[in-house]
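The other protein chains are all here in position, but one chain of the complex has been omitted.
And now, chain A:
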């Protein structure tokens, strides 16, 4: 990979190009805006794919077809839905707290987009290369509940309020085990920087290198993050059969659309974090072993054979980390959808019991074992 074109080269070239014709502050501003818009657009494209995927997965798992009328196999269904949502009136109920009601969806959208900042999309392709990346994501993602609570409170609707309260209890609980399983990987990698964590998996993903405890941490993280996204089987915040639609009962039109979008952005961010921590982010699949054919396999995975190819064709290798990154993203999203359309919803006491009596003790024990592995140097 070393002789091939890297993302950092491309970015440095763009930076030089801009600097040659503009003032430094203007260059900074343009780079800031373009990079942020690029990240958000990439995520929105993912969201479009995710919504279609969700509906198809749901359909097929429930022995249905899913959308199949608008366009080829219903691929244009989402666009029709978006047009419908945009044309609908954004209705505010009487006696609702108008300001908070309008602010709530925007706030929760902003919060979930903020979590994108330290995500490393490819080698050298990161918006904000900070040494507290993972900490920042966990801190920001737990702020999402504020938007939900705001929506529930301002709707002046008992179902909305109940849904928001449940969501609060749920996110506060599941933050703990999600955080502990993140800490386990941070202990293994020795850094909080997302890029650094991915670099540390250059000889194998942590889920393989960290033995069984890392695998348990992965499972606990997936469960806890599903709960943090308020998705079934933990969708107590919007349990349809109990609370009509929970905290967004009173929302219509694009305000509802933003909450819907928000759910998928949260899923995307959570999956990105999971793939960064456990599945090596943009790293291809490497075997953490030290013998002949494992080396050969790793060389193929690192596209070593492309080094001898002409330069113009090695541009293709730029897409290789992105393929892995988005592949893992959608793999984890598929897991979350698979859970959603298989498991029945938990009761609120079962939900809290699962966290406080099972996941939290297990993840603490798991963390201790991981700490021992790190101290004794037992991992690969």
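Here, a residue touches a chain if its C-beta (ideal position, glycine included) is under 8 Å from a C-beta of that chain, and two chains touch if they have at least 3 such contacts; residues count from 1.
We take it that contacts and distances are computed from a predicted model.
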Record-based protein name (UniProt) of the chain missing from this complex, from "PqqD family protein of HPr-rel-A system", "NADH-quinone oxidoreductase subunit I", "Deferrochelatase" or "Methionine biosynthesis protein MetW": "NADH-quinone oxidoreductase subunit I"
Residue of A:60, A:84, A:158 or A:295 in touch with the missing chain, whole complex considered: A:60
Absent-chain contact - pick from A:13, A:315, A:343 or A:356: A:343
Those residues of chain A which, in the complete complex, touch the missing chain: 57, 60-65, 338-339, 341-343, 358, 362
